[in-house]
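The complex appears here minus one protein chain, its other protein chains still in place.
Entry: chain A
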Amino acid sequence: MSPVLGAALDRVDGRAKVTGAARYSGELNLPNLAHAVLVGARVPSGRIIGIDCRQASVADGVLTVLTHLDLPRVAARPKLFPSLFGLTAHGQSFFPMQDDVVHYAGQPVAMVVADTVERAEHAATLVQVNYAETPSVTLLDQGRDQTYEPAKIFGGLLPGRNPTRGDPEAGLRDAAVRLDVTYRFAANHQNPIEPSTTTAVWDDLDRLTLHDATQGPTATQLSVAELLGLPPTMVRVVSHYVGGSFGAKALIWAHPTLAALAARRVGRPVRLVLSREQMFHSCGHREEQEQRIGLGADRDGRLGALRHDKTSLTSHYDDWAETSLEAPAVMYAAATYAGGYRLARGNTITPTFTRGPGAATGMFALESAMDELAYEIGVDPLELRLRNHTDVDPSTGNPWSSKGLRECYQRGAELFGWSGRDPRPGARRDGDWLVGTGMASAAYPVAAPMNPQRARARMYADGSAVVEAGISEFGTGALTAMTQVAADGLGLPFDRVRFVGGTTDLPNIAAAVGSAGSGATSSAVHLASTGLRDQLVGQAVADARSPLHNADPAGIVVRDGRMCLRDSPQTGETYVELLRRNHMPDVEALGVWQPTPPDGGGHGMFTFGAQFAEVAVDADLGLVRVRRLVGVFAPGRVLNRRTAHSQLMGGMLWGLGQALLEATRMDPHTGRWANASLADYLVPVNADVPDITIDTIEVPDSVVNPLGVKGVGEIGIVGTSAAIANAVHHATGRRIRHLPITVEDLL
């Protein structure tokens, strides 16, 4: 591998982003562009008994008003399926405006299209809808007496109950120390700063182009094509820059299809942008949930039993729970284990992915409970983790593809200054502030798509290369990292390679979700680039006019675009010389990666890390300030140290938000979110955020994918909230078992 792989290079899209030149999906001012605005249901449950569009229809500039009475029926009922698998990826098994039933507040009931956005927004307020409201369930507490264990969750891919190991009830009964604690979590919304947006354009051959803010252009293409009854060949998706997602744009919701239907109706390009309030009703959320943890341990803290049960609210038509049990189930060497999901049906859109899906809540519960256990038996919290460390995946007994967790603990403890910590709660004071420290482990599964992942590399006769794959850039740094992977594979300088993504015209890559994007895309890009390099080397050794004629290809290396013998570097020639001599304007190769199966061919595949936090709590006011965060992670190979650390930092700060700020509160009387704005849904701002210390431990991994890339999108958030809550306990002696922790909890 060349030094370009992993180097902390500037983002290739940096200039476009700092000058405002980068165009996002709602920023194409096409000729004759019209604007669609959705009208959401005001009630959470019932039927539409009357809908009056007369005023709206005659308002200035209005082109059409569509309701369930006249919107065309979709060609197929959507089926929820995670986009990682490369197929249709509907966010829920329901499409609005097909009949008069209201399942949740904010469900689209009408769509106004006008010549300007102001006129469309105004006309949307003129649509009169009357409802026959029926009783609703919008809080977990309201559905608590009607919970059920689903046969499957996660689009039917995971069982509702995890495989049981041994006899956990006996394990708990026989344990010297037992803990039985319940943790509650507020609903969370992703709130990317760019709202979900689609611009739909039909051409004169009835082909549809969607400029869509999405984590997976192909996911949008296949999902919309299915709903419209079109072959995928007739739907093209363009998605170059996406203004953040965090799961909101991971699956495909109704608005791209509604934009397409609106555009077809008015015969003009249509832009549909969700309002900030609509973002709370339209793209799923992290569900309100409760998790109960039972721990049984011996006097030394070695776990004999782990029981982990989750109860959460889902929609009327999908069995969705974020997969909170998966990471905790394999974190420690507990001899026995049981865990399962229970669901209650409610008047909600189907919940969905939110950064660190599952693990961010599940590991809060486990790592809070582990801290409680550490205090119960009087062992240092880090020492307790080490005593329960497992060198195999405890759910299968298989080895890990790679781990690196011990190194993360050690490095994190050094960077933080953990050793010598006085464990007594409330013992450290700094003026008005009580100061405490806490730590937690982090784990997140390494997933891969099911379908082959493709990329294409083309080199021109001047020695420059373009490498392409159909991904979008939503802040991960993928454009930059993939340029590095391509430069490494081709043996070219970084600035001679351009990586292009952003449309479904390019080789197919699954949506970048679940931290799998960098692994999937880098694999395809690596194979395309090294494939093209090998092809050119092969051509050189077969070429009687080449200095490398008849050389052994295995003995040839490529540096800065020049192929030469490893043992005799003066013997060689450049790509340019080879191509020009043979009158070849360009040469091309396709890279195809068949992903590693989910069982890793007999390996457990997880990313691990360690989180440390220092907080100060105002003794009188209950204010919590996070003073320091240290996170050390082992994400396999790091493709760009700077962008990877930035993403890990962002994840940790999401953990800070989860711990102390973020909650979407349901008003059960109206059945609507009570704080659906960025003024009322609190996210971390600059003043909330301390400087963050990040380090990565690069453990080689030959199982997960060709370059051993495990991803950095989620692992940063996992465990941060537990480290902060554990630090709050250390500062105050108070154990808060719900998130977020607010001033009221600590007064």
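Following the convention adopted for this analysis, a residue touches a chain if its C-beta (ideal position, glycine included) is under 8 Å from a C-beta of that chain, and two chains touch if they have at least 3 such contacts; residues count from 1.
In the analysis below, contacts and distances are computed from a predicted model.
Chemist: Consult the UniProt record of the chain that does not appear here and report its protein name from "cysteine desulfurase", "(2Fe-2S)-binding protein", "Aminomethyltransferase" or "Iron complex transport system permease protein".
Modeler: For the chain missing from the view, the UniProt record says "(2Fe-2S)-binding protein".
Chemist: Of the listed residues A:Ser136, A:Asn191 or A:Ser239, which contacts the missing chain in the full complex?
Modeler: Touches the omitted chain: A:Asn191.
Chemist: Of the residues A:Asp620, A:Asp691 or A:Glu744, I need the one that contacts the missing chain.
Modeler: Going through A:Asp620, A:Asp691 or A:Glu744 one by one, A:Asp691 is the residue touching the chain not shown.
Chemist: Just to verify: which one of A:Asp10, A:Asp52, A:Asp432 or A:Asp586 makes contact with the chain not shown?
Modeler: Counting the whole complex, the residue in contact with the absent chain is A:Asp10.
Chemist: Which residue numbers on chain A touch the omitted chain?
Modeler: That gives, for chain A, the contact residues 10-11, 13-24, 26-27, 29, 116-118, 191-195, 241-246, 273, 275-276, 474-477, 642-643, 646-647, 649-650, 653-654, 677-679, 683-692.
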